[in-house]
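Okay, so here's the structure we're looking at.
For this depiction, one protein chain was excluded, whereas all remaining protein chains were kept in their positions.
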Amino acid sequence: MSKLFPVTVTVNGKVYERQVEPRLLLSDFLRHDLGLLGTHVGCEHGICGACTILFDGEAVRSCLIFAVQANGHEINTVESLGTPENLHPLQQSFTDKHALQCGFCTPGFLMTLVPFLEENPKPTEDEIREAIDGNICRCTGYEKIVEAVQDAAEKMTQKK
Amino acid sequence: MTGKYFGKPVKRLEDKFLLTGNAKFIDDIQLPGMLHAAFLRSDYAHAKIIKIDYSEALKRPGVVAVYTAEDFGDFWKPGPLQVPPPTAIPGSKFNARTLVPIAKDKIRFSGEPLAVVIAESRYIAEDAFDDIIVDVEPLPAVVDLEKAWEDTSVLVHDDLGTNLAALVTQESGSYEEAKKQADVVVSKRMLIEHVAAAAMENRGFVVNWDERNQELTVWAGTQSPLTIRGSISRALGLAESQVHVITPYIGGGFGPKVMSSQADDVLLPWISKQLKRPIKWIEDRRENFLATTSERDQVHHCEIALKKDGTILGFKDVFYHNTGAYDSYGMTVPLNTQTHTVSNYRVPNFYTQIRMVFTNQMVVTPVRGAGRSEGIHAMERMIDFAAHELGMDPVELRLKNLLKPEEFPLKTGIIGQDFVEGVLDSGDYLGNMKMCLDMVEYDKFRKEIQPKARKEGKRLGIGVVAFTEGTAVGPYEGVKLTVSTNGKVTLATGYSSQGQGHFTVFAQIVADALNVKVEDVKVITGDTLHFAWGAGTFASRGATLVGTATHLASQKVRAKIFATASKALGVPEDQVDLCEGSVCVIGKPESSIPLGTLASMANPMRGVVEPGVEPGLEATAYYGPPHGATGSGACAVILDIDPDTCKPTIERFVLVHDCGTVINPLLLEGQLQGGVSMGIGNAFYEKMVYDENGQMVTASFMDYLMPLASDMPKKIEMGHLHTPSPLNPLGIKGVGEAGALPPPPAFAQAFEDAFYDKKLELLESNLSPSVIFSYLKKAEGE
Partner (left out) sequence: MKPVNFDYYAPSSVDEALDTLAELGYDGKVLAGGQSLIAAMNFRMARPSALVDLNNVPELSYIKPTADGGLAIGTMTRVHAVEHSPEVAKRFPLLVEVAKYIAHPQIRRRGTFGGAIAHADPAGQLPSISMVMNMQALIRGKGKERWVDAPDLIIGPFMTVIEPDEMLAELVIKPHPPRTGAKYVQVSRQSGGYAQSAVASVVTLDEKDVCKDVHMVLMSVAEVPILSEKAREILIGSKPTKEAIEAVAEAATTSEIDPASDLHASADYRRSITRVLIVRSLTEAFERAKRGG
C-alpha cells in the first residue's frame, strides 16, 4: 500500500471525503468506494465509453482519470438524472424508443448526451451520431438510440 | 394472434432500472470480507511448463493466497464435455479434449490461466503477477487450420497423435452423381474470419461458501445458470440443492457466456471453500479478448454443380473449423454450419464435411450467428460465383432455386446441433425475397439508378442474399407461474437474460392469459432458488421455448383460477369471467373477487380439500419442441464506394424477416437492428487476428474495431412476413441471430457488383478497404 491522498469531491451534489491510492481509477472509486454503481466499466482503455461521467459538467471517461485528480471537482453520474419512478426526459425517450437492450452501455450514453443536448438543443442526425461515436453499444445497432435522442431533443425544447 | 399486450409494441418493464443505474450487474455484488481474484495468464501460445514459483507473491501485503494447477491436487481435472457430439451421424469421429481449468504441464493457448492470485483488491492481485516467476519451454504454435490438419509435427494434444478434433461427413442424395449431370461446376476456397462476441459487460463470477449452512452461493454472468450449478455441484461433491446460482442483470451475452467450467467457475468455488471467504472475479477487456471464447474462423472448400438454366443440382462443402485448444462445446458451431449451408435453396444433392481442428488459440464456442453465418456465407457466395460463371443475374439465380412455401415441412437429411435431422418447418422464402426486391427497387436500380451512376463514374453496387436461422432448438425450458396474495403474478424460469427483453415478453403472454396489467407480472430469470430446470440461453430459443412454457403454465393457472373462483362465487365455471385483476360472474361485475384474495383462498389453512386439488394459483409447465423452428429472411444492400480509398458508404439497407408470430414488434426490430450491426461489424471492421506464434494481435478495442453509430446505415428498412411455426401453439420462431447473418455475403456481392468490370471474386469475409484494394490490384495484374 503506497501513500494515501485525501480526496474531497462533490458527486451528484453530495460532498465525499476519502483517502485514496493515487492509482485508483475514478471509475473504481465511484463504484466501489462511493457505491455509485450506475457507472459501468467496459474496457478500461477509453474506447467503449460505458464509464462516461460528467467532470465539472463535461463528459469524460472515468477510466482515464485517477480518483485523486477529482479532488476539489464536481462529478455527476447517471444517478444524478432520474429515478425509476421519475425518469429524466432523455431516459424516458430511451425507454419509449427501445434505445437500450442489455443496458450496460446506457449510463455512458446518457452522460455523454445530457451535456450534448444542453449545447445542441436541436441536433441533426449526423451531429447525434458524431456525439455518440465515442460510445459503443453492442445490442441496438444505434438506430433507436438516435431516434431517442431526436425524440428527447424535441420534447426538451418544447418544455423550455 | 394478438391480445391486449401480445403482438403489441409494449415498452420494456426492465428499462427504468437499467436507465437509472438501479439494475444490479455482477460487479455490483459486494459482500462483507470479499476477496478479489486475478488470473495470471500465459504470454505463450504453446509451451511446456517447467516451474511456476510464486513464493515472492505470497510476501506481498494484501495477497491472501496463490494457486497453480499443482495446488489443486486431485480437484484439478479436465472439465466436462459441456455439449457432447451427436451419436446419430454414422462414421463421425470426435476427439474430446475438454478445457482444463488452469494449465498443468503444458500451455495450449495464449491467455490460458497459469496461476490464480487471491488478494484484498484487484489492484494488489495484479501487482502480484510481477512476483511470479514462470519458467517454460516454448513450443512452435499450431495456428493454420489446413496445415494443422495434415501436419502432425506439432500437436496441441500430444497423446492424440493428430490435431483432428472431429471429422463428420453428412450427405443427402449424391453429390458425385449430381456433378456428372451438371453443365457447370464452380469450386472456390473461402475464409470466414474470426470474430469476438464482445458484449459490453465482460464476464464475472462471485462466490461465497457458507460454512454454517454448508451452502455455496454463486453470482455469475452466465447464459446457462443450471449448467454451472450442475458442474459446480459435481466438482465439489455437493447436492444441487447446496449450490444456489443467481444471474444478475447481464450486460450482453452473444454466445460466449454460455461456456462454463472455465477457471473462474471451477477454481473459485473450491478456493472460497478453502478460505471461507467470498471471492469476486471480474474479467477485464484484455482477458475477454484473450481467453473468453470466440467464433467463426473456418476455411471452406466449396463446389456447386448447376444446369445451364441455373438449376442447382448439388453442393459440396468440405470445411475446416477452428475449435481452439479444447473442444468442450462439442460440435455445435460446425453442425450449425452444415444445417444452414443449403437451407434456403432446393439442393437435391448435398455433401458436407466438417474437419474440426485443434489449434493453439482460445476455445471456440457460438457467437451470435454460431456457424449459421459461415454456412450461409459459403452458399450465398457460391451462388454469386455460379452466377458470374453462368452470366446470370445473381438475384435471378436465387429466385430460381429458393424453396417454395408448399415444400414445407422439408426434411433436410442433415443432423444438426439438436442431434435430430433438420426439418424446415415453414416459411415463404420466395415471399421474403420478392418483398426485399420490391423494397430496394431492384429493377429500377438495375435499369435506371446504377447505369446513371456508372456513367458518372460512381461505383454503386448492390448485394441481395437470402438466409435462414434455425432457432428454438430443444431440449426444453420451463417456468413456474404464481399468483401472489397481493394480486401480482410472478414468473420464474431457469433461463437467464442478457438484454433480450424477457422481463417484458413473458409478462405480455401472462398478462393476456390472466387478464392482469403487464407491469403486475414480475419475471425472475436464472435464479436456481426460484426455478431449477432448463438448458440455457442460446440458439434464439427464449421466446419460443420459455414463451410457450409460459403460455402453457398460464393456461394451467387460468384453469385453477376458474375452478377456485367457481367455488368461491358459487357459480359454474362457464359463468366466471376474468376481469382485470379479479374474477367475477359474467354479467354481474359487482360480484367479484380480487385475484390476490382468490390466491389466499387457493391456500386454505384449515379444513379439507378435495382429492387431486393442488394448493395455490400456481403451475409449472415445460416445453420441448421435436426440432427447431426456422426463421428466414432476405437482405439487400446498396454500397457507394469511393474508388480512391475503397471506403464504402451504405446507401440502402433493406431487411425482410419472418419469425412467425410476433410477441413484441418493438423488441423484434431491436433484435434485428442489433444483429445487423454485428453483421456489418463482421463484414467490415471486426477481425480477430493471431500471428504465426499464436499471439493475438487484436486484444483491445484499439485493434478490434467495433461498429460505431456513424458506421451504420441511417436507416435499416424493414419488412416483415409472418408465417407461424406449426410446431408450437403460439406459432413463434426465434430471431436473435438473424440480423447478423446476411451482411457479410451481401456486402461482398455489392462490392463485386460495384467493380463489375474488374471481375473481382472476394474470397474472405472481412472486407476492409485495404483488402478490397488488394483484390483490385490483383485484378489489374499488379
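By letter and in written order, the chains are A and B; residue numbering begins at 1 in each of them.
One rule holds for everything that comes next: a contact is a pair of C-beta atoms (placed from the backbone, for glycine too) under 8 Å apart; a residue touches a chain by one contact, two chains touch by 3 or more.
As the structure is a prediction and not an experimental result, all values here were calculated from the model.
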| item | value |
| --- | --- |
| Among B:Val689, B:Leu763 or B:Ala779, the residue in touch with the chain that has been omitted | B:Val689 |
| Among B:Ser241, B:Asn486 or B:Ser774, the residue in touch with the chain that has been omitted | B:Ser774 |
| Per the touch definition above, residue among B:His46, B:His194 or B:Arg285 touching the missing chain | B:Arg285 |
| Contacts of subunit B with the absent chain, listed as residue ranges | 122-123, 126-127, 284-286, 644-647, 685, 687, 689, 697-698, 700, 702-703, 705, 708, 710-711, 768-770, 773-774, 777 |
| Residues of subunit A in contact with the chain not shown | 2-3, 5, 21-23, 25, 28, 44-46, 49, 52, 55, 58-61, 63-66, 68-69, 71, 112, 116, 130-131, 133-134 |
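We take it that only the chains that are shown with their structure count from here on.
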| item | value |
| --- | --- |
| Centre-to-centre distance between subunit B and subunit A (centres being mean Cα positions), rounded to whole Å | 29 |
| Complex contact set, residues of subunit A against subunit B | 1, 21, 23-24, 31-32, 35-45, 47-48, 50, 77-79, 81-85, 87, 91, 94-96, 98, 100-107, 110, 125-126, 128-130, 132-133, 135-146 |
| Subunit A-touching residues of subunit B, taken from the complex the two chains share | 11-12, 14-25, 27-28, 30, 61-62, 123, 198-202, 249-252, 254, 284-285, 498-501, 666-667, 669-670, 673-678, 700-702, 706, 708-710, 712, 714-716, 739 |
